[in-house]
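What follows is a short report on a single structure.
All protein chains but one are shown at their positions in the complex.
Here is subunit A:
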Amino acid sequence: MNLPLLYDVALSLLLARWRQTLVAAVGVTFSITMFIALLSFMSGLNQLLDGLVLNRTPHVRLYNEVKPAPQQPIDRYTAGQRQHNFIRSIKPSDELPRIHNVGAIIAALRHDPRVRGVSPKTQAQVFYNVGTINLTGTISGIEAEEQNRLFAFGDYVVAGNPLSLKTVANSIILGKAAADIMLVSVGDVVQVTTVKGNRVQLKVVGLFQSGLLDIDKVQSYTSLATAQKLLGEANNYITDVQVKLYDFTLSPRLAQEYAQRYEVQAMDIQTANSEFETGTFIRTLISYAVGITLLTVAGFGIFNILNMMIYEKMDTIAILKAVGFSGTDVRRLFVAVALAIGLSGGGVGLLCGFGLSALIARVPFEPASLPTVHTYPVNFDPLFYVIGGVFSLVTTYLAGFFPARKASQIDPVIIIRGK
């Protein structure tokens, strides 16, 4: 075939005008570098922000809300009759916010193939006693191991060991802000008063920081058994069942399914945090838009340079045609010129993009809400490199195609006779 010859001629044309070639290639390099760095950084940041929510929040939360009985006694009496009852000031039925038959539900959920894990939780309202002052607070009784495995609980424990909840009896992990107010640290003992008036002494085994001050002031963690003891309830008293799924996009459907099957309320993560998904989508959209704009601008650069090259090389094109190169050959020749610029510029761009991402990933970044993060988050997803590579080739091909087609249509007779 003629392709090697065409590539050879294309290379000679490029080298004869190496300064222009370099400028065009640098344009592509720059845009691909920025594209990769921008997307890696944005995506890393997105993952971090989503992680803030997704990691801590159960995909489906089962609970039992305090609410009035759906069927009031009067309804039973008047059922089937053509009348309507208006009742004011209905009080909730005398039921605790516990989930009934929770042992069986948890066992069934753990057998569900779509479920990654289940972590039960018992919420208790308490007062932290600081001298004569009482601070309101919430203590969540959790299974430390499961909570750590499913919701990265350990990441937010800034002092002490989260697993001590299990090993140390009557232990508590205090919110960092609450601990600061009470002037206690790991190893000290705090006293809490339950809603029923019991006073309990708990040993601080760790400090917890979510990054949201209002939460850190009130929220504390203890073991499931301790929480149940604080409330004076039996060991089957569970207020929340937190479910983590393999695929969190299933959560709305499963929430509905579980609510129906187990006769509980179920909240899916999408409903609970709808604004996060929107934010992620918009940020991704913006970074792709900027990246593609960069590549398009680089494409116009190549387009211009090729157009100029074709005007300069009119004679060359005419003579190539006169000695037997067809229009198709000429078109391939200039497309090859464009692709050579795209390939070399794009290849270097991918490397530079990787380098720049690696550099960003080393810049110190200490967000208060994320004690485990120390540098800027960067997502080294190979997909970005594939997109960048493919897009640089497509842009340069398109940028080369139209000038190349123009070159292929040049009439040699007009050029040669014009002299």
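Keep this in mind: a residue touches a chain if its C-beta (ideal position, glycine included) is under 8 Å from a C-beta of that chain, and two chains touch if they have at least 3 such contacts; residues count from 1.
Here is the rule we go by: contacts and distances are computed from a predicted model.
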Protein name (UniProt record) of the chain left out of view, among "ABC transporter ATP-binding protein", "Copper chaperone PCu(A)C", "Response regulator receiver protein" or "NADH-quinone oxidoreductase subunit K": "ABC transporter ATP-binding protein"
Among A:P113, A:G324, A:P364 or A:P382, residue touching the chain not depicted: A:G324
Sole residue of A:I282, A:L359 or A:V413 that reaches the chain not shown, by the stated touch rule: A:V413
Residues of subunit A in contact with the chain not shown: 1-2, 5, 9, 12-13, 15-16, 315-316, 318-329, 411-413, 416-417, 419
